[in-house]
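A short worksheet on the structure shown next.
The complex is shown incomplete by one protein chain, all other protein chains being positioned as in the whole.
All chains are identified by letter, namely A, B and C, in their written order; residue positions are counted from 1 within each chain.
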């Protein structure tokens, strides 16, 4: 199981055509390019995929497109992100049918005050019980209205036979999660960001779902190989570079900036869906200048 | 316009049958009881209505049920709460078709960091431009992942010809909102909670969407009348009592407690949908004892 | 006891001379003016008094100056705000010697993570045990690094024989505190701001420590009398006006704006001590224009 989660994943973005439809062809093109770049796989329908801006029907078509175009050895996690247990199960089952290898479960958060550890564990367990593929819980308070998963809760989740790992996109918590699940060697910890990828890989995690892989997949794969081969001086230097690139893109503005950087690097990026606004021409120019400064293209 | 928003509204809850289906008959019964109690109308599909636990199809059926069973003079606002502009417009148009008098718009929040005032104003304007009934913006950071609407942003919204009011469920902000829109006399301010209802009505607001009206509609209407008739000593005494009752229910646990109190008072409450858990038998007993202590039933 | 806390208090500001020394003469002048205006008394050494910018020696001289110049019936609370239990006791005893009627205790907050309810109760109890005048606990998370006092903790404090009340400057919590201590009729609740003064007085509180009383004492006293006499229509109108004035001053910038408004109204305001910066000339002009707009002076 862990082998399927070992390596770098793109939390793959969803391109749209000029009239605002999902650009399935563009998506397919991106997948092929990513497969060639050595990515281990994809998180479909995650935050970078603008999950919440897709209809349920579109979600399943996006997932299908990714699965049909991926490499034979590539792994697909599918973001199963709903506020209602019933909808999570219903849609999760559809995702299983389409061939997702794993489901990634973000906690519900609309009724934040009620989301105690017991309620969250029940939610994760209900979904994991009902679906036919293994699940990862997803710790990303920034996308869940401030509802985070404590190391203690993650450890409790690890006792469920069908919850096999955690994707952690929180800040400064990676090692505490790894320590909390040390006694569960089958439970996999995946970094959710370049910011905690180095820590994850060097302290027992298996891989990373890296937003940066959307626009610059090759260098993220390179970092993973350096870490795997324990070439630390080179890994540290490359990691530092990737953190700085990632900060430049993040600072320029979330998914819109990721997509702009994809366009700059020959991938199919395009504009995000409303309410997200695209970068302005000036913002794109500034970002391009920065990325050129990193020698990413000329 | 303001007249249609003058009075007490129930943010009406959605009852479910024992097998977890929407109980449309129970809902109809509740509406009739509320109409008889003197409520001015309903917020359909709000937080108390477990909006996020209903499919889009169910949402429209719930709205239809409310509209078909309401009194002739009653007003229906419909909660239009989606993360994507396109879905808000699509579903908002369906709600208009079903006869909603107003749409209530909660800000998107998944990409919280990107939700600047400019992005939010664009979102509200895009929806208000596209739909055929007037819109209220909805300030409830507790349900929007911490994304609140500042008095300044609300004032900017008030310049849009089809944004006619705000429902404010925030804490301690009511007067600042009223001051901010003082120069826009057509713009209506509605309290979103018993906690700011007294302040709203005495300082220029028009009405209130009161969770408490779900379980004890008569006393909320009574408070409104006392305020309308400027019977302040009686209003202050009743307001204090309602705040304490409201605190007892809120402290017992959100929507689940509202529904339990409805059951105790002869309305169709029932259990919430998962991930929300119902009150335990012990919690129900404790709540019942408290509510009896307030003399609400015997 | 409660009688001594019934009415309006100024959280009196500390004027400084042009060379940055405490202006004790100016302070004495202000006290006489306030006494004539009908204030019930003072909170010396509170937040508006720039407590943290005074040396311990200056603190005691400021307290002495206030006590020597106050009216015979006026009450003086003294802000006893330190991070260490020992220093709170040592300085609290000095304040008692100078004639303070009450001590007001803000919770320590430097080690916020350790400030559990048990630790805070122990702190308040240790100080209240050691000093010779009754104590009020002070709920103002905005000045205590986010450390607030829950209604439950306040209720526990009320069991201490020498903790006789609470000053609440939090937002939207007034009624919950009043409900929590309802069974302790000797325990006094004082509003810490115009924002919760109306609620306090109408629901069982005794008075208010109002920043606004620093610059415009007469109208705050007038509001209290209207409330005492249950002249509610007039009280509501005046309260609304005061809230708007208070917002104008607060929005212009904290203590610096309070002091600027004092200067405009013939009191001795002056500049705050660094790190606080005074208002710029432009900011003062804008504030003056607003306050003139409220008809406060011409």
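Criterion: a contact is a pair of C-beta atoms (placed from the backbone, for glycine too) under 8 Å apart; a residue touches a chain by one contact, two chains touch by 3 or more.
As the structure is a prediction and not an experimental result, all values here were calculated from the model.
Taking every chain of the complex into account, the omitted one touches A, C. Touching the chain that is not shown, out of A:68, A:116 or A:240: A:240 (per the contact rule at the top). Among A:2, A:175, A:263 or A:288, only A:175 touches the chain that is left out of the view.
Along subunit C, the points of touch with the absent chain fall at residues 20, 47, 51-55, 83-87, 108-115, 119-120, 122-123, 126, 142-146, 253-256, 273-277. Residue-level contact of subunit A with the missing chain is found at 171-172, 175-176, 179, 195-196, 202-203, 230, 232-233, 236, 240, 243-244, 247.
To be clear about the criterion, only the chains that are shown with their structure count from here on.
Because contacts link the chains only in sequence, without closing, their graph is best described as a line.
For the criterion of most C-beta pairs in contact, the winning chain pair is A-B. Closest chain to the protein centre (all Cα atoms averaged), using per-chain Cα means: B. When subunit A is laid over subunit B using CA atoms, the rotation angle comes to 180 degrees (nearest 5). With centres defined as mean CA coordinates, subunit C is found 50 Å away from subunit A. If each chain is reduced to the centroid of its CA atoms, subunit B and subunit C end up 36 Å from each other.
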